[in-house]
Structures are given as C-alpha cells and as structure tokens.
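Structure provided below as structure tokens; questions to follow.
Partial complex: the chains shown occupy the same locations as in the complete assembly.
Letters are used for the chains, namely A, B and C, taken in the order the chains are written, and counting of residues starts over at 1 for each.
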Amino acid sequence: MEIVISNLVKNYGQHRVLEIEELKIARGSFCGIMGPNGAGKSTLVKILGGLDGVTSGKIYYDGKESSGDVYQNMTVVFQKPYLLRDTVFYNIAYPLMLRKVAKKEIETRVRQLAEEMAMEDLLYRKAWTLSGGEAQKVALARALVFKPALLLLDEPTANIDPASMVVMESMIKQANAKEGTTILLVTHHIHQAKRLCGDIVFMDKGKVEEFGEMREVIFSPRNIKTKWFMEGEIII
Amino acid sequence: KTEKAQEGVHIGENPPVIMATTTSTENSGLLDDLLSKFKEDTGIEVKVIAVGTGQALKLGENGEADVLLVHAKASEEEFVKAGHGLQRFDVMYNDFVLIGPKDDPLKIKERAGQDIVRAVTIIAVKKGKFISRGDDSGTHQAELKYWEMAGIAPQGNWYISAGKGMGETILIANEMLGYTLSDRATYLSMRDKIDLQIVVEGDSKLYNQYGIIAVNPDKNDRINHEGAQQLIRWILSEKGQKLIGAFGKDSYGQSLFIPNAE
Amino acid sequence: MREILEGCKQAIILLLSFDQEVYSIIFLSLYVSLMATFFATLLAIPVGILLGIKDFQWKNIVIRFVYTLMSLPPVIAGLVVFLLISRKGPFGFLGLVYTPTAMIIAQTCLVIPIITGIVYNGTKEKGKTVQILAKTLGADSRHTLLLLMKELRIDILTGIVTGYGRAVSEVGAVMIVGGNIKGHTRVMTTTITMLQSMGNYEMAIALGMVLLGISFTVNTILYYYQRGE
C-alpha cells in the first residue's frame, strides 16, 4: 500500500505534536521511523492507522482518502500491547474469525504461526498472565496472521529477548519480502533498523528532519540533528 | 419535669404530642385545620403520623404514639381491654358510601336503594368488580361486616383485594370501573379527579365512628401523657366539636364529619 | 429488637411452610424484575457502549441526563407509566394497568438509565482502546460492538446486577402500576409495605429476609461465574 501524507498537522490542545508537509512511502517498502522520545512517532503511527484524528491535512492510501476498506487491510501493533481478555489462541485467531476463515484453517494457521515464533506452549494461556515480552510476541503474531497490506509497528521488540528477536525480525522481514506488505517500523534500535529497513524517516519535535535510503540516513545524514542522534546510536 | 426541660429541644415550651391516625383522616385535611387551632390555644404541637389502622394500633401498643385517632371500634375496644389504652371516647363520625361507575352497570342505585347489605349481595351475585382495601383497616373491617351480614364469603376474580390505603383503592376502582367502599371524606376530597359516583349512602349500618384513645402511660417514660390528655379534652370540648362540625362546609358545602362526643 | 429476631425465625418458617401464596409472590417478584432487567439490558448495553465510544454534539448533556435519571424516584417512574397506560391515557386501550406487564414496563424504565450509566462508565475507560484494537484487526461495527461487550463483560455484569437489585427492591413503581392486587400483582416489596402498614412487623421482616436471601443467591452464582476468569 502506498501512503502519501500532505500538510499533516496534529495538535493536542495548544501543543503541536506533528507537522509534516509531505511524505510519501512507496508500496512494498520497509520504512523505519526513528527519533528521540516525544518526537511524535507513536502519534504518526496512530494517525496512519486511523486511530486518531488529524487537526488538518490529508492522507492518501493508494491514492484514496481513508475509508473502511483501507482500514480492513492494515493493522497496528502498539507500543503497549492490548490483548483481549481471553486465551492467546483466541487473540491470534480473532482477526481470522472476523474474516470468516473456516475453523479448521484457523486452527492450522494459528498453530503454524505459533510454531514459527516458538510460542506453542503459550497458546492456551490466559492473555493477562503473560510476561511483558510474551505479550509483545502475541501482539505481533496477531498482526501477522491475516497478512494485511500495511503493517504499522510501534517498537514491537522493545521487551523481547535476543533469541526471540531474531525470530521476530525474520517473520517481519518475510512478510515484507514474500507478501509484499508495506511496513512502517518505529524503533530505537539502530542495529535493528540496519538489519531490516530500506528507508528511514528521522523525526524530531513533530517534524520529519530527514527521509531517505537507510545507509544514507544512518551513515551520512545531511541534517546535523540526525547526525548527532545516529552517532549516539552507533556508540550504544 | 425539670428533667424533661433539660432535654433541650423544647425548653420553655410544651413537649409535642405524637398522634397516630389513619391516612383517610389525614388526607381529608381535618387535622391540619383542627390541630393548628389546638396549638394556638395550648401551645402544644401535635405531630401526626398517618399510617394504616393496623400500624396505628401497633404504634399505640408499643408505646410509640401518645394518642390514637382511629375508626375501628371493635379493635379499639379490644385495645383498651388489653390495657394498651386508658379509655376510648367517641369523637365524631362520618359515613361510608358505596361508590361505583357513573353509569352504575349493576343498577345498584335502583335495586338496592339505601341497603348496603343488599348492594353487596347484588355485586356478589352478578360478580361485579369490587375493590377491597384488604389491609385490615377500619374501612376494611366494616366492609367485611357487610359481607358477613349478607352471608357471603367474597371470593373469585371479581373480588379484588388491593392491600392499600383509601385514596389508592379509590384510584384502582376508578381505573377498573369497579365498586368500592369509601369513607365520605376521602371520596369528597377526590371527587373531581375520578369518574365514580355514590351508589349507596345513608344506611345506618354505614356509620363510621371515630374514637380517640390516650395510650397507657405505663408503657414507657417517654409517653407524653399530659399532652395527650389535654388534646383529648380539647377535642371533646364544645370548641373542638364545633370546629369539627364546621370543617368542609366551605369547600364541599357539607360537613365531612359530624361531631358526637358525649 | 424482638421483632427483628422473630422476623428471622419467621422467614425460615415461611419458606418451609411451602405456602402457595408466599411462593407465588416470590415467583412474581423474580419474574417481573428479571424481565424488566432483561428488556432494559437489551437497550442499555448498546446505548451505554455507544455513549462511551462515540463523540457527538450534545453528548455531555445526554450523559448528565442519564446520570440524573439514575436517581429517578420509583414513584415518579410509576406515576408517569401509570398516566400513560391508564384508562384515559394514550395507551389505555391496551388494558395494561394493574397487570404484571405494566409492572415490567415501569421497572424497565427505572432500570434502563442505571444499566446505561454503569456500562457507559466502564466503556469510557477502556472502550476506546478496545474499539481501536478492533479497528486495527479489521472488525466492522457489529463485530466491534460484540468485542466491546466481551471485553466489558465485568462492567456489564455489574450493571445488570445493580439494575436487578434496584428493580427487585423498589416498591414505588410496582405499587402504583401494579396495585398490589392479591393473587395478581402482589410482589415481595408491595407485600412488605402492606404488612408494615398493618403493623405486622415480623412478617414484613421475614419477607425482607427472603428477598435478601434471594439476592445473596444471585450474587453467589454470578460470583462463581466471574471467578472462572
């Protein structure tokens, strides 16, 4: 799915948190969003997912303005995952149930996905008893299971252990490579960005400071703010 | 005496009297009229608790009230005999009336005339709708007496036992277009709001005698016996009796209660 | 004091006597209040949830209105329903006055704002989050509502229990529209009031105990259902 943002402004009361003149994310691209805390990354993701209104400006998905159809075909994984008060299985199966997939097939697809993500043993646990990282895994699985055209991921691996991180990154990468899913990934982890992203958006104080090819933004940014940020990242 | 004054609430004033009475008495407005004049005369305030007859007697029995004004002669006499009250005095009477729909579907007015027993017999035979208070009140007790005189045990779908006060029972009769027994005062006070008329009145059996009883002061030391006695004396006095007789003349053109203290 | 203890004893005797009249009063109480709660729930759950997640003009006023109606005196609810269905009222031709149906209608009116208010309160807190999640997973509005009902089930349950508790314990509305007619519209609370007005305190308390006993049973059942979580 191609996304075009034009003259987007978002205020909370007096406080302006987003101001983006233009941004175009190509269909099938894997785009990282980086920037300091409070830069407006989560707000941008929420707006793109249709979960928060804009103060002014427009967003076009494949040339069309947002509509029910568009939202049917994308999903968001939040920074703080919210799981349904039911089993892990139910959480992952839910999007498939909505899409009236046959019961048998749901069973197969959920099980297969759980195996690939090494979390079969969690399937019949109640969602509210999971550890922080386990909950994040379930939220990602729930987003991947129905193969949406656009995937908005807000720090999806912040609480994930390294072994699981490898698995999760490969799952995300696969979705982009195999299914052609357009992916926006918010991350503070420069190594992760390097491993996964084709493009990077660097944001600060609600504005897009730099947008371009990953290697360029990370290793030879034009913008001085970006440079400082990335240098800090690399040291860490 | 000084002890009572020290309770602080009524210093320099006579302590109030609690009177338990029936809702029908209170709803007629008589007590508002009468007791405000009593207060002018004696400085004693009377607090009126309007409840069902059964509860009024219970309040007396338990010593919660100081004086009772009710209209269930048999129960009252029993009450005095059991030692709960000192003496029962006749105060006044009004009368019961049988009321029913304006078009009188059972033609009771023609066929029974003044005879209440005949009237209830017709209702029972024709299975006309009859709403009974069903709450063991004075009015209910009177109604049961008429059935007994007619040799009928009222039962069946036509006989509706409401378990409610007088006003509400009339409202039910009005809504269901049935017959019911009411005291005249309550009926008159509600006459404009309902589509019911008097079908039987004037039978001597329909007299509704009110009595006043001071509660036995031995029950507990909080009973205001003196005030109760004063109230009784005042109501039975010429002045009190005259006021009772005059009440209702302006609004209804007739006395609602006829004083008959000895 | 003696009456209270005596009342407790009588409550047991009453239940063990298997008196048909007593049982039919208990049964009618439960029937009327459960039906009223049921119908109120049908309306109140969607309305409460929509109030919680949708923004519209006048929303504030509507909500304060619902909160206000939560403290609607039963007598007024009863009276208004009575005037509407009474012989001369606009719905008089239905002949509903002094029937269990009338009692159900009056209690339904009383309970709707209570359940609506409680469901709205629950929805306000996490409804938006659930709605957003449902949207991101591709739910249409019907499925969103179903999901909200599932996620808010504890709040909904609280609302239903509170509404039922209000219905079964109120006397003002059923007294006016039902009339406390023996064998037809006599329920526990109207009987208690009548007994009390007849000075029969023991029996009044005994029936009150029975009423509370039933509420306790209902709560216990719901408690075990809830604990399954």
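The rule is simple: a contact is a pair of C-beta atoms (placed from the backbone, for glycine too) under 8 Å apart; a residue touches a chain by one contact, two chains touch by 3 or more.
Since the structure is predicted, the reported quantities are computational estimates derived from the model, not experimental observations.
Although each kind of chain is drawn only once, the file as a whole records copy numbers of A x2, B x1, C x2.
As a convention for this text, only the chains that are shown with their structure count from here on.
Taken together, subunit A and subunit C share no touching chain.
Farthest from subunit A, judged by the mean position of CA atoms in each chain, is B. Between the CA-based centres of subunit A and subunit C the separation comes to 46 Å, rounded to the whole angstrom. Once the centre of each chain is set as its mean CA position, subunit A and subunit B turn out to be 81 Å apart. Each chain gets one centre point, the mean of its Cα atoms, and the points for subunit B and subunit C are 36 Å apart. Contact of a single residue of subunit C with at least two other chains is seen at no position. By the touch criterion stated above, subunit A contacts subunit C in their complex at residues 49-51, 68, 71-76, 82, 84-86, 94-95, 98-99, 126, 142-143, 146, 148. On the side of subunit C, the complex with subunit B involves touching residues 86-87, 97-98, 175, 179-184, 186, 190-191, 194, 196-201.
Within the complex, the subunit B residues that touch subunit C are 51-52, 54-59, 61, 134-136, 160-165, 168, 172, 175-177.
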